[in-house]
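Only one protein chain is missing from this complex, and each of the others stays in its spot.
Chains here go by letter, A and B, matching the order in which they are written, and residues are numbered from 1 within each.
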Amino acid sequence: MSTSNCKEALAQIVDGEHVCDNPEVIAAYASDNSFDPPKKPLAVVRPTDSSQVQALVAWAYKTKTPLVPVSSGPPHFLGDTVPAAEGAVIVDLSRMNKIIMIDRRNRVVIIEPGVTYNMVQPALAREGLRLSMPLMPRATKSVLGSVLEREPITNPRYAWSLTEPLRCLEAVLGDGSRLRTGEMAGASISTSAGQVMDYAPLEEVLEKRRKIQETVLYQYGPGQFNYYKLVSAAQGTMGIVTWASLRCEVLPEVEKFFLVPAPKIAPLIDFAYRLLRLRFHDALFIVNGARLAFMLGENRDQITRYQQELPPWVLILGVAGRGLLPRDKVSFLEKDIKDIAQHCGIDLKSNIGSVHGDHINDLVLKPSPDPYWKLRSKGGCQDIFFLSTLNRASEFISTMVSEATAHGYTASDIGMYIQPTHLGTSCHMEFNLPFHPAAEHEVQTVKELYQSASYALSGQGAFFSRPYGMWSSIAFGRNPMHTDVLRKIKALFDPHYILNPGKLCFQDTP
Amino acid sequence: MGLEDFKAMVHRCSRCSYCKWIPFAHVKSWRFAKGCPSIEYHSFQSYSASGRLCISLALLEERISCFDEGLPDIVFKCMLDGCCDVACKVCRYDLEPLEVMRNLRFRLIDNGCFPIQDIPLIDNLRKEDNMMMARKADRANWAAGLSLKDLTTEKADVVLHVGCRLSFDEELWRIPQTAVTLLLDAGVDVGILGRDENCCGGRLYDMGYRGEFLKYAENNIDAWRNAGATTVVTTCSDCYHAFKRLYPEELHAPMNVLHITEFLEQLIAKGKIAFKKSLPLKITYHDPCHLGRRGEPYIPWEGRQKKIRGQILVYEPRKPRNNGACGVYDAPRNVLRSIPGIQLFEMERNREFAWCCGAGAGVRERYPEFSFWTAGERIEEAYATGAEALVSACPHCERNFLDALDQRGDSLKVFDVLDLVREAR
Partner (left out) sequence: MPLEREVYKELESVVGPEHITEEPATLFSYAYQWMAELVPDVSGGGKFFDRPEAVLVPGGVEEVQAIVRLCNRYGLKFHVYSTGWGPWAAPPSGGQILLDLRRMNRILEIDEQNMFAVVEPYVVAAQLQAEAMKRGLNVHISGAGAGTSVLANACCFQGGGPDCIYFDSPQNSILSIEWVMPTGDILRTGSLGSGLGWFCAEGPGPSTQGIIRGALGGSGGWGVVTKIAIRLVHWPGPPVMPIEGTVPAYRTKLPADQFRATFPAFPSWQSFADAIYHIYDSEIGYIAHRQYVMWGDELQAAFLKIVSDPDRQLCDLEELLHMPEIQKLTDEMRRCFQLILVGMTPRDLEYQLKVLDRILEQTGGWNVALVNEPAMQQYVLLYMMRLCFKNLNFTATGGFIDTYNSVASPDIWASGEIEAGKKLLKKYAGRIADAGDQAMGPIAGQGGGGVTGWEDFLFYDPHDPDSVQAAIEVSDEGDRLKAQQGRPPGGMLLGLARTTHTEEKVRAQKLVHAREYQWQRKLKQIFDPNGIGSGNYLWAAEPSTNGEST
């Protein structure tokens, strides 16, 4: 299809001004900060509501045009929004940024994909709520993007599963039809005169449900399958989510942060296990000095200073009081946690040098101010992340360090982040490799290191559960049956392979 | 009552499977959570109490027939040990799974559907009045040389009934011999029926031969009456169950029946037995089903089931519950505890939810492999306590354990409570 034909067709669906093939814009979507090969899309389209998305997909289905859904703003790092197929249209969902409903009593919010944490958190805070968040996401990060991609949240106590806080959603499937899930499934269909009608408008459905005390919290189904699981970590390949309901936390009335410094990670892991076991924590994760410095420093110099000041490892612990007796809660937790710390032979501190607990709350547990922290150190950053269990963290760390050393990359520059998740049954491990994008040699080194370390870590037991870029061949290569099943599911929900084709294990059209 | 009378009950089984396990409250491990040897060994649902309830219904509804090949095995590969019954009654006040299974057996036997293994056994029984394939003439050999009253000619307050197993199992003769010594030493006026002692019939009853049982029961009761005995003491738990529960139930003949351990408990309490030696031994005690959960006293009841609040099922008047609460558990333990040096460890499954030894209701005779497997499971459980010896109060259990151990090439010691009492005196 020619660009002009395409543009014309798109303009029938979305207001002309929101269809764009301006070379600068095209270029912006043609590559990101990953090593994935760039590819120019044909056009960028910015729908404003679910029915436009539906019409777009229906058109793409008919014309077999690849669509790449993008919900977060730049900078992107994972290659998932860079088209893999020729002639793709970017579906930029940033204009779909409505907060559709906040229900304080039931602690649930419904949002569209263009909503960022900076948009939703203040609105929730006014109601006494907040959303569990990943660690210091960029300001442009779409909340739904983060949740759907199963990014870990900093409070493992609320990670009831790896998909929390995701509950019900609506998705436009690859044939242009819509699917609502969980308790919003059957509930929102209106039938009349023997005809299956399309879904009633969301607001109408919500209003009706409110009257019968129904919520938007039950995520399972429809029927005997869980679509929300199939669309998770799918990089937009299984459907375009147009809204979702998310479970919120009660905004704590009292919150305290502790920093636990340690020269070695082992005692921090023991301590973390104990806290996870008792659920005596809110935010709970371990970072190395470098990673904390990256997040705290506003510029290169500050980062270096922090790096010098901070110990090799820091466990960050938040305790919070909610509900009726928040102070009592924090006070008993403090006492018990001190006992536990003493038992583990570690010190709970409210500050390490100039880094105070409040810093953590104000800075690290909020969306990142611009420029995004990953770029502040050297202008580029390649991450390696995967899932494992906390007890294995040290093994992966030493592998990463020896890989770095072997590749001539300064190991002390690696940011390290260990995030227990799913109530402590697993942990997300992340290594950040900052580099100067302009220094070709450095780029080459990091690229090789990234590849070689990924293989080494995988061989050691790292589970690339969200397999971006090169990890897809590692991850899917290890589980051919899962891959086969996924392809069959993909063919069902996206029969023409128009949704972000080429990602994950969906290289070839069936 | 016949099987027909249980139709309502069978309709009301919830198929919850509690009857396959020990009461869930008491589950302490994966390994020893199971309660029903039958289904554990045979796997299919029909080999459980609820399975046999379903089969009873299928029979009553003529979906299957007594003469279906294979049916007897399903019905009889069960010790009627009653763990299922206890577990069911943890929640149910209106079901009697054990009763139903017993009546299912009667139905089969009455129709001539018995396992062929029974033929020599029953033939011998009819001729020799014992279940041991032995000669009646040898029945009193164990008592040779003991100066005991012969109750066929003399009278005594107490009749000691030793039962078929102890009469003919030479290796176990020491048990009744000890009993006699202890009783005589304590000054008890006791005697035996000797060669004229009959099978108690209890095992026959459990095997489904109710008619034969009645014959023996009547004979025994007559003999005791003639001997002027007021109390029957027995060294066998099977016999105890027959006398304590079945005789009054089937023949309305109440007797003062005591298991030897109950009698000993009394004698020890009265200071009539004293221990001189310490026995430094770690032991565990196996509750014989017939002394424990099935050894509850029989309390006559006549009444009806009625409905209140619309449909709630109650008995009028109050019906005694046989749920294992009133079995004999403490007497043997108290005797053991009174022996200096003994350390008693409990197995996970004990008292009303003890695992069966495998010997009951004809299984040892009919299906030895299953019987020994069941015993083996108990032996494993005994080992798990760290005990050096497995102690019981029933010769059937003890014989089954000894044989199973022999088969396994194992050396765990097996004692009767009386053995330890004797050793410590």
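Convention: a contact is a pair of C-beta atoms (placed from the backbone, for glycine too) under 8 Å apart; a residue touches a chain by one contact, two chains touch by 3 or more.
Worth saying up front: this structure is predicted, and the values here are computed from it rather than measured.
Colleague: Under the stated touch rule, tell me which residues of chain A contact the chain that is not displayed.
Modeller: Residues in contact with the chain left out: 105-107, 150, 158, 160-163, 179-181, 183, 185-187, 189, 191, 194-196, 208, 211-215, 217-218, 220-235, 237-238, 247, 250, 273, 276-280, 322-325, 328-329, 332, 335-336, 387-391, 422-426, 461-467, 471-472, 475-476, 478-479, 481-482, 485-486, 488-489, 492-493, 504-505.
Colleague: Can you list where chain B touches the absent chain?
Modeller: On the side of chain B, residues 7-8, 10-18, 21, 23-30, 33, 39, 43-46, 50-51, 53-55, 57-58, 61, 63-64, 68, 70-71, 74, 86, 88-95, 307-319, 321, 323-325, 352 touch the unshown chain.
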